[in-house]
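Complex shown without one protein chain; remaining protein chains in place.
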Amino acid sequence: MKQEYETVIGLEVHVELATRTKIFCGCSTRFGAEPNTQTCPVCTGMPGSLPVLNKQVVEFAVAAGLAANCKIRNVCKFDRKNYFYPDNPQNYQISQLYLPICYDGWVEIQTESGTKKVRIHEMHMEEDAGKLIHDEWEDCSLVDYNRSGVPLIEIVSEPDMRNAEEVIAYLEKLRMMMQYLGVSDCKLQEGSMRADVNLSVRKAGSSELGTRTEMKNLNSFKAIARAIEGEKERQIELLEAGKPVIQETRRWDDNKESSRAMRSKEDAKDYRYFPDPDLPPVLVSEEWIAQIKSRQPQLREEKAAYFQEEYGLSSYDAGILTESKHLADLFEETAVLSRQPKKAANWFMGELLRLRKEEGMEPEEIQFTPGHLSDLILMQERGEINNQTAKDVFKKIFKEDLDPIPYIEEHHLKIVKDSQMISGIVEEVLKQNPDSVEQYRNGKEKVMGFFVGQVMKKTKGKADPAEVSKCLKEKLAEF
Amino acid sequence: MVKIDDETMDYIGILAKLSLNEEEKKQAQKDMQKMLDYVEKLNELDTTKEEPVTHLFPMENVFREDVVTNENQRDEMLANAPGQKEGQYQVPKIVE
Partner (left out) sequence: MDFRELTALELGKKIKNREISAREAVKYTLEQIEKKEKSCHAFLHVMEKYAYAQARKVEEGQKEGRFQGPLAGVPIAVKDNICIKGVPATCASRMLENFVPTYTAEAVRRLEEAGMIPIGKTNMDEFAMGSTTETSAFGPTYNPWNKNHVPGGSSGGSCAAVASGEVLCALGSDTGGSIRQPSGHCGVTGLKPTYGSVSRYGLIAYGSSLDQIGPIGKNVEDCTAILEILAGKDEKDATSMERKEETYADFDGEGICGMKIGIPKEYLMEGIAEGVKSEFMEAVRVLTEQGAIVEFFSLGLVDYTIPAYYIIASAEASSNLERFDGVKYGFRSSGYEGLHEMYKKTRSEGFGAEVKRRIMLGSFVLSSGYYDAYYLKALRVKGMIQKSFQKAFQKYDVLLAPAAPDTAPAIGTSLEDPLKMYLGDIYTVAVNLAGLPGISVPCGLDEKGLPVGIQFIGDCFQEKQMLRAARAYEKARGDFLLPYEQDREGE
């Protein structure tokens, strides 16, 4: 019979910080620029160039550390991690090994089985590497250093997770935290959040850790979940067969749903870390920490509570609306501008979620001007447009950030309240349908509905129904 | 006393990305052994109470503000590259 095994997982999460410039030079960090157009002597490792630390990186790192209940080191240092690879222009990465800026923290995660603390071993600042392009040419690879020197924080957890669900919850937790802090946009698809999974298995009940492997190249939450399953199975199979697990780094191939060892006899995995003599120690005073603390924005939990309290949202709605900082910001701005938080919430919880699902969009991809939605809500509130119009226009706001006021004006979508115009159309309808008028006079009041329908048809639904009824009754009485 | 053997020399070759022929390797091994024997002298000193000094003078924080100051200087810099293609640095094909 197969023995029971327990999986032990720790994560190394890299988060790209949302600074305007790189960690050690004044190059832009904008995503998607032409290759190497955002590089300089510093981030391409030209000889004689020197790094100078971006202050914002320290503030973001401290903010992240505080949010994850970390201790902040008053004096921290940068170290060089030496290894040869073309995406690493100096052939050393500036990172923090000996004295990372934040350490000893924890975050709380929620899963089906309840809440749990995951301990954070440390968070440190470092520079990102460039990008290698392998696929385009047969005979060579190409290097783009635009990403080289983009600031990262690496968040190292303790091996406190036991399954994929906890891992995903932890990552979601970090992602929310970073987004709400404004520290990172944490887009997995753009690589601004990346996770390496350290995993080992051990017999249930054992307190000793098994040999772990490190899994890289995990580009989505789904891939992470699959990789965890796959690696767990692989290690258990090895152990069951009486073979040892080898401590190594493995690369996950999500298409094949399998991993392979990344090993080369040319790589010694001996990084020869030593303090970088080009960068003086970073001093983070208690005053500075207090300052950063006082500027900390609301995190998700606080935001959700605030939405309930301030805007009277249900806990369910508040939960959904704060699932993404971006969505929460859009909602809050719409609510404030329109002063109709409930109506705004209805749009977000109804049409917006429906359309987002239909389009398969990430929350961050939703881009519209909250003022536009606010205008729409207000028009609807004033009874200037009917529900169908509002729905149609909302779709356009959602998809193309349409400005509703000129659009509704130009397309004559407003409800017509003009009684003169309505009375003209009513007269026209009555004249064209003498038989029905006759029926009405004979007491068949149901034809009223038919008349209303005809008027609405002629006004393309824009006539104010109350006005139409009133006018019909008057005219029929006169007839 | 550390003994520098062939294996160590090969290992250093991997770390430092240097390949030496047999004769060079022998010479390098000899030089390094001599140097390491010499620096062994430091062990005469009791340094247990000393902090390693990475930076000589106490300094204040040195920071850069988060403002973009660099413009595109790609072509100028790429002009130094031994191999380039389509605005990128060209290296031998890498299989990951």
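Should a chain be cited, it is by its letter among A and B, assigned in written order, with residues numbered from 1 in that chain.
In this section, a contact is a pair of C-beta atoms (placed from the backbone, for glycine too) under 8 Å apart; a residue touches a chain by one contact, two chains touch by 3 or more.
Everything quoted here is computed from the prediction, not taken from an experiment.
Within the complete assembly, A:Ser49 is the residue of A:Ser49, A:Asn163, A:Asn219 or A:Thr369 that touches the hidden chain. Hidden from this view is one chain, which touches chain A at 41, 44-53, 80, 82, 84, 86, 89-92, 143, 264, 266, 270, 272-274, 277-280. Contact between chain B and the unshown chain involves residues 2, 4, 8, 11-13, 15-20, 28, 31-32, 34-36, 38-39, 41-45, 47, 50-57, 59, 62, 64, 73, 76-77, 79-83, 89, 91-94.
Throughout what follows, only the chains that are shown with their structure count from here on.
Chain A and chain B have Cα centroids lying 39 Å from one another. Every residue of chain A that touches chain B in the complex is listed here, in rising order: 19-21, 24-28, 34-41, 44, 46, 52-56, 58, 77, 82, 84, 86, 132-134, 137-145, 251, 262, 265-268, 270, 272, 275, 277, 280-283. Against chain A, in their complex, chain B makes its touches with residues 11, 14-15, 17, 54-55, 59-70, 72-74, 77-78, 83, 85-96.
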